[in-house]
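A quick write-up on the structure given underneath.
Left out: one protein chain. Kept in place: all the others.
Note that the chains take the letters A, B and C in the order they are written out, and that residue 1 is the start of every chain.
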Amino acid sequence: MTTRTPRYTGVVPPLVTPLTDDGALDVPSLERLVAAQLEAGVSGLFALGSSGETIYLTDEVRDQVLEVIVRTVAGQVPVMAGCIEPSTDRVVVRARRALALGADALVATAPFYALVSDSEIDRHFRLVRGAVDLPLLAYDLPVCVHTKLSPAMVTTLAQDGVIDGVKDSSGNDVEARQTMLALEQHPTYTHLTGHEVVVDAMLLAGCDGVVPGLGNVDPDGYVRLYTAAREGRWADAKAEQDRLARLFRIVAAADRSTAGGNAAGVGGFKTALALLGVIRSNQVSPPLRRLDEDERKRVAVELEQAGLR
Amino acid sequence: MTTRTPRYTGVVPPLVTPLTDDGALDVPSLERLVAAQLEAGVSGLFALGSSGETIYLTDEVRDQVLEVIVRTVAGQVPVMAGCIEPSTDRVVVRARRALALGADALVATAPFYALVSDSEIDRHFRLVRGAVDLPLLAYDLPVCVHTKLSPAMVTTLAQDGVIDGVKDSSGNDVEARQTMLALEQHPTYTHLTGHEVVVDAMLLAGCDGVVPGLGNVDPDGYVRLYTAAREGRWADAKAEQDRLARLFRIVAAADRSTAGGNAAGVGGFKTALALLGVIRSNQVSPPLRRLDEDERKRVAVELEQAGLR
Amino acid sequence: MTTRTPRYTGVVPPLVTPLTDDGALDVPSLERLVAAQLEAGVSGLFALGSSGETIYLTDEVRDQVLEVIVRTVAGQVPVMAGCIEPSTDRVVVRARRALALGADALVATAPFYALVSDSEIDRHFRLVRGAVDLPLLAYDLPVCVHTKLSPAMVTTLAQDGVIDGVKDSSGNDVEARQTMLALEQHPTYTHLTGHEVVVDAMLLAGCDGVVPGLGNVDPDGYVRLYTAAREGRWADAKAEQDRLARLFRIVAAADRSTAGGNAAGVGGFKTALALLGVIRSNQVSPPLRRLDEDERKRVAVELEQAGLR
Partner (left out) sequence: MTTRTPRYTGVVPPLVTPLTDDGALDVPSLERLVAAQLEAGVSGLFALGSSGETIYLTDEVRDQVLEVIVRTVAGQVPVMAGCIEPSTDRVVVRARRALALGADALVATAPFYALVSDSEIDRHFRLVRGAVDLPLLAYDLPVCVHTKLSPAMVTTLAQDGVIDGVKDSSGNDVEARQTMLALEQHPTYTHLTGHEVVVDAMLLAGCDGVVPGLGNVDPDGYVRLYTAAREGRWADAKAEQDRLARLFRIVAAADRSTAGGNAAGVGGFKTALALLGVIRSNQVSPPLRRLDEDERKRVAVELEQAGLR
């Protein structure tokens, strides 16, 4: 039996970063997005993650984004700030900004582009944690980082108090299970799944919360799903998840011969949010291309079928 | 709502192939293994899969294995026969042998070693199905085959009556969910998960059954897990799965610097079965190395902790 | 300085396996192909390699192919026989057939589909060599086998007399250089490159010979290239290689959305050979698709630009 009291639980959407058609940060849209999330009852917000196009933003824009989110949240829920940089010293620069701007926790990946060993990845997290006094979540995202955090490394880092949890977008549910079992006696370890379409399953398997990109579009759905799971109403959780899994088809609206994974995914979420009136434009960052009119129509169809319009 | 009545359900362990210390097929051990499975209440048996070391066996030994299993099962449950060969004509040769030897269904992968397009993989399954009149399951095992069967291809093949289901060892639970949703109206499509440690989760997500290598060692556990899930006792299913997930550590008993994935996995299962007295030897096929005395002790510890000894 | 006297040198094309439109072995075409190769002055022939569609052929057809080649070659050059099977015992079965059918040397890959460690791969080659008394070349083809033979492993196997050389289709020219340097004092080690378009470069780097699939189509070109290199006429070697590199565009004639790597590559070679009148049909093995009329025209254009028609 797990005896953990995880530090973070619930639905923690990774916010998209609304842009104007000209590519500038769209502050009013971001404020509306945050407000809509809070109203839906999310437990926290993850700023400057992959869904937030962090990797495409200059440091100046990143600072603006975090400032707006922290100000709008106004302490109602914790704000986790992605500090997504390829190496230790560069993560620390971002982590210090996050601290200064009022974030409640940091999220960092293993080094990327860099060619590092497991022991160097371990050192990376220790150095980041030692440099900035905020809770730290390790972000496991092999599709972007091209290394996978092993259960053994996560376990050691958690037991040593270096990380407070994992934001697990690995899609590797076997290692997720093994990690959660290894840490089931840990007092506060948090395992947040980045899944969008098997969240019911991973909550059953022991995850403490969920960080779904699709939660930008339908936070109410994920809150209902999470609540049903917590109350042991697994059939209800599955039904809600099946509906959300169909809605997730908005990430397949883009023509993939010209749109990469981010344009299709984040671009799909932004297009849905624009159709729903939450944000003004579905613009994305260079060099991504935004969804066109045909693709927008396909997104609209999915929104209708999911009962959102 | 799913309206499927899947063709196959329940626990369908992929049988290991017991060998004598000299490397010959150990028929009495195989008979005992089959008997133990039937006694535990499995719903079917998968012969000549990856756990069965098929890829290491000559055609003569493969025939023997299948003959023994079919004879021992004696029609009590369906026997699925792996026809694991790199290309169409070679799969058909094995499929004809399986038919002749009394198998109830065929299991085949996409071509491997071969460099083929998706449309050629699609043609492969159609040609196999056309050549031998037995139900056909597609075996999705990218770790060995090095291609992943896409939800779109599986959906088309199922809708066209080419395949009756998938034995899904991909570990890609997102595509599993998407495939099951796409086929929820199909009358008989079967989705069998090859997971061992997130079976509770994947049953919640909609899988019809499970083909767990670890089921060789603890079929009773998987039958209990499956039954709990079917009866909606999800907390019980999770508890059983957590126990089995710990037991799965027997695949980590081997020193991985000299044992590859098959030696560690199948070798771990065989070592456990030998310790439990079901089979005589933990011998494996060339060029694999069998687990040594130290590793055997580690397996024994896991068996004890799981309550099996 | 290298002091090796390699066991094999020169141009050793990996023969395609001509099929009739009905898919049967086309013996007269195969005889013509072999004769054309011998006339061009090749130093050896590689039967039943990847270009030979071995992986698609039943054992019966494989035997026929080797029988025809050995009979037609009639001892004029050595015949290397691919024994391409996923595991040790299965390779040995094919190696015994190769010995019985008169092959002069064996070519085998590391295990594939199988999940094995480096020490198990090492054991694999030792067991194969111990079972059949013929020279053995290791076939390094990670695009199909999905493991790479390391310079360290090759060096040990060569020094221990297990392998006589490597047929290197890895495309990893760094490890090729390192392997050749490590074995420069070996009396007979042979490093054959599987390159088609950087053969001049790899002969300069120290390779002893070349096994070019494109040599099916233009053996004279590769013989001229090899001869120029051996005589130190490197500018001539480069010019010939540049011409052959352009000719290699025949493997890009196929529409890759429906033709995989084998259909495009082997299919391109066969289409060229059919256009040149060496073989009758460009048919390929199931589930591959043969090149269509449009693609055939593109191949014809390349043949003309290379001066072959």
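Everything that follows uses one rule, which is that contacts are C-beta pairs under 8 Å (C-beta built on N, C-alpha and C of every residue); 3 or more make two chains touch, one makes a residue touch a chain.
The structure presented is a predicted model; accordingly, all values stated were derived computationally and were not measured.
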item	value
Chains in view that touch the one left out, judged over the entire complex	A, C
Among A:L127, A:A239, A:L276 or A:L308, the residue in touch with the chain that has been omitted	A:L127
Contact residue for the chain not shown (choose from A:V116, A:A152, A:V174 or A:A239)	A:V116
Option touching the unshown chain, where A:L149, A:A263 or A:V299 are the choices	A:A263
For chain A, the residues touching the chain missing from this view	55-58, 84, 86-90, 93, 111-117, 119-121, 123-124, 127, 143-146, 256-263, 265, 285-289
Footprint left on chain C by the chain that the document does not show	171-174, 176-178, 181, 195-198, 200-202, 204-206, 232, 234-235, 237-238, 241-242, 245-246
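As a working rule, only the chains that are shown with their structure count from here on.
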item	value
Between chain B and chain A, distance of the C-alpha-averaged centres to the nearest whole Å	35
For chain A paired with chain C, centre-to-centre distance based on mean C-alpha positions, whole Å	49
